[in-house]
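Heads up, one of the protein chains got dropped from this complex, but the rest are sitting where they should.
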């Protein structure tokens, strides 16, 4: 589904991603893990087109994306839930959700009910400004918003940061459902092992801007954890 | 309000190159002064009085730009009305110079400036009293803009007026003052302002020596203000000021009363502007309400932006470049100079995002980065 | 009338003249309670974020505050630190100090430090500068103008840098840190300030398991000397540090007790933990 | 030098560009003309144009630049009083020579400046005389922009009107800021003031851009020239060329020149102007004539003095005579002001003025008004033995200015 080849990325002179290689299969649910600051967010931003890459290729179903702007990638079916939520703070919840409607292929004019089934709280808060919501509510809104565009690939950057336990579980269920029932490809950055183990099918470990380990989730052993995730 | 916050968050604070700046400034001043006074006019190295007054004017403007840079570049307060403090300082100086004319005025009235005789005033209004004393006038140069800045800043910062709202308030302030000073009833000479000065402290304003002295004093003051500003900005207070720029409310939670810092800095900046105005007036020979015009203040902001805000020397460079360009262009291509100036502004923004000072940074990017990771090496004066 | 009052308030002598401000009175904890929150209500455009909330934090305690998203935890901290005005209720620091009539800097200077939910550090400053500014020192204009880092302060900063693991990044601009690193930096800023009361909003969000453990250790070690209030959704983390847990729901206290008690409270399970937590 | 340099100090940008650019072109045309005739003293004239950008301090700076960097022999320039006041100290310091071509408030006479525009007694006073005597005006609105020229003119007029028995209640004085654009209230006040049964006229010293909205408002509120005529001192053909004049027909202006005056010299001048600008619709106006007269006088004086030396030319200037475009001759008086005829014209719908009245002969410009207490006793005389711009005839001494 997605191939990332030899990607290099620089932040004003500092190299963050080093010849990074990553393959994501269609319908998979891949969990990217690594310590703070290894470049996970950077990688996702490059994938989304929010950061320019220095060199390398990014392909979506064989179609090169790296020279395309972010809005094209969104239209091509990549949904993005950024770290820190990035809700449009002065738009109401409803407006936050409606933003994505024109991108949908089916031309729907109303926000799909599915979103409110998944996150009932959004229905209650329909007319509040996004910025006024509590952190957890915003996180739900961010996921809901990404789902509005009906993506083929869903990218989530630490979606459980600051979410109450039962909703964490619920989000997990949602991801599982999307992945298993609707066949959506999911790329997930996650620090919490428990959650990663429950939701992810695959894992990729990152270290210093490279993918250093890749396997099925079942094979994530203590050795790897100590080596790449412990401080 | 994403863009609003971005609006007032400028770049970071690199060193200010105090020593090179002050050395160059004083060297040029000394050389130019000597070349004007000592060399005969026929000498190819002679610096004309015209150039001296021009440089004097530039340096006064540089002070003004410094004032704007200190609050805008470092504290994120975009003042679109700093011309007001400049002009008030200028008026205080102008009033002194006006009183020095004495009975050499057109109507020969020893007490009343010409424009008052002209409009049938029969005595000096109270606010002109004492302005014939140099010390008192100089006190007023500082006091009037200082108090105005204090009251204005105190009101505004206490009510947490920030961003564009503050900018527009400053603009309204200078605009209101402009309209007020245009009124002839105000007793400041209306549109004509104050002009036709004869002498300062008994020195003939038209003599070369006085001109050079004024120029040198301006340079000295500029150097002094530069050094003081630098010291302030590199102290912990300077860090707090930058912190206020980047996250005022966070700074409050650290226990800093940010409104007081801002008022203080605003007054400091207004005083610099006032001194600049006071040095400007005797050198150009006129002060009139046009100096209060909001567009003038905006232009100052533009100088700072061209030079590169957030660095002190950038502000000075911006002033020199833009004003020199203006002087040259208005003479070489009187019909088309606005094209050139306008394009200059556009191109600088597009290609030199950090202004001219940033150009230096761009050229020496390599060295710069090393300095980032090493101990901060602030230049000591 | 109103305007007149406002003007009077604005012109209050101790607001105009800093030297008239009485020196901060000592914090009276004779009843062992450091923070009193009583009958607190806050509403936004009619929406009640806090609803008649009562909360007492003992001196030297480590208290965990949990509750559903939107329960009002952050809002509570906002009120305590002076960021948000409340509609009703009282907040006392010790027996005598009414926090509601003080401004944010005053409250901070009383010794209440805060870590924000979303990490907020000064991005244009280096890590070192961020810490320097947070030091527990006089915060007046003149003092900061004249301030130099004393060797003692230097050591303190070094020590904290070690704790938060940013020694190597000390001259980096804070803006160039990753999300997790910023979290640590903010904790560091809290540490160097040595506050009496620490309000910590979601410290381990975005941290790895290992780091979470370290944070837990750190917070436990702080308790006793300092009073700590932690908000967190990570139950494992809460379990590892908690002595007393308070559960907020819809702006008021739903349950309070040991982790054990809370975990088995039906209401808490229903609105917060979920069945199999 | 092998050329004679002529400085042109008119704003080409900023607010005053509207008025001053034309004068720059006029000077250039005159120079071209003179060069075609072989120049002066066997040398060609070379224009040096600078742009003081409507910025008053810049006028001083540019004057210094022209005099010291460019070594010009004479400057034609300035429009507003403040620009002249700004340049004046520099001219006196460096002993330069300037010709100032615009009507102004008077109260000044400098050795280094020749004033070829009208003084108040060459414009305002005759206009009021006309309104009072010919149109029987009894009530007066003195409306002006708040700066020195209107203030002085209105002071003079007020004194003059009162001396002629007009009651205080019959004079309404109104000042507005520069560029004032919302005239609704003021015009409606004028309408009320004029609707009280006595013949009313407006004497307008409104400056520059503010005139267009003023006249538009007059037209729209139906204030017609038969009911309440407006006589203006700052509105000429050029200002009218930016207005739709249909509603203004009949309002008046007082000047020393109108384009419509039918003389051979004038049609020749207009023709040259059209040829020079390549635009047949360009109008001419009073300050242009003042520039024309000033330039020709200077050329004559240089020829007579045989040098461009300022002191020599200055002395030669006095008594110089040059034909006006309107018929008579202009004479340079000892006070550096001209003797000129005064004309009053009514606006026509083609943007031109129809002369409805003119003074019998020429009126000598008065540097110091006889109606202001401070300057009643002052005269200017730049010939020996007085040689002074502000000579007090009572104390028989000269004020501080002369040195």
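Per-chain numbering from 1; labels A, B, C and D assigned in written order.
Here is the rule we go by: contacts are C-beta pairs under 8 Å (C-beta built on N, C-alpha and C of every residue); 3 or more make two chains touch, one makes a residue touch a chain.
One rule holds for everything that comes next: contacts and distances are computed from a predicted model.
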What name does the UniProt record list for the absent chain among "Monovalent cation/H+ antiporter subunit D", "Amino acid/amide ABC transporter membrane protein 1 (HAAT family)", "Hydrogenase isoenzymes formation protein HypE" or "NADH-quinone oxidoreductase subunit K"?
"Amino acid/amide ABC transporter membrane protein 1 (HAAT family)"
In the whole complex, of D:2, D:168, D:182 or D:264, the residue touching the missing chain would be D:182
In the whole complex, of A:10, A:70, A:176 or A:193, the residue touching the missing chain would be A:70
Which of B:205, B:279 or B:306 touches the missing chain? It is B:306
Touching the hidden chain in the complete assembly: which of B:46, B:104, B:183 or B:198 does that?
B:183
With the missing chain put back, which residues of chain A would touch it? List them for me.
48-50, 69-71, 74-75, 80, 82, 86, 88-91, 95, 98-100, 102-103, 129-132, 145, 149
On chain B, residues whose C-beta touches the chain left out of the figure
1-4, 6-8, 10, 78, 152, 155-156, 159-162, 164-165, 168-169, 171-173, 175-176, 179-180, 182-183, 249, 294-295, 298-299, 301-302, 305-306, 335-336, 338-339, 341-346, 348-350, 353
Hidden partner interface residues of chain D, rising order:
12-15, 17-18, 21-22, 135, 146, 174-177, 179-182, 184-186, 188-189, 195-197, 209, 212-213, 216-217, 219-222, 225-226, 229, 238-239, 241-244, 246-247, 249-250, 346, 348-349, 354, 356
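By definition in this document, only the chains that are shown with their structure count from here on.
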Please list all residues of chain A that touch 2 or more other chains.
none
Could you tell me which residues belong to chain D and also touch two or more other chains?
none
Chain B - residues contacting chain C, complex
9, 11-13, 158, 232, 235-237, 239-240, 242-243, 245-247, 249-258, 260-261, 264, 372-376
In their complex, what parts of chain A are in touch with chain C?
11, 14, 35-37, 41, 83-84, 121, 128, 132-137, 139-140, 158, 161-170, 191-193, 229-231
Within their complex, state which residues of chain C touch chain A.
44, 47, 66-71, 74, 117-118, 165, 176-181, 184, 202, 205-211, 214, 233-235, 271-274, 276-277
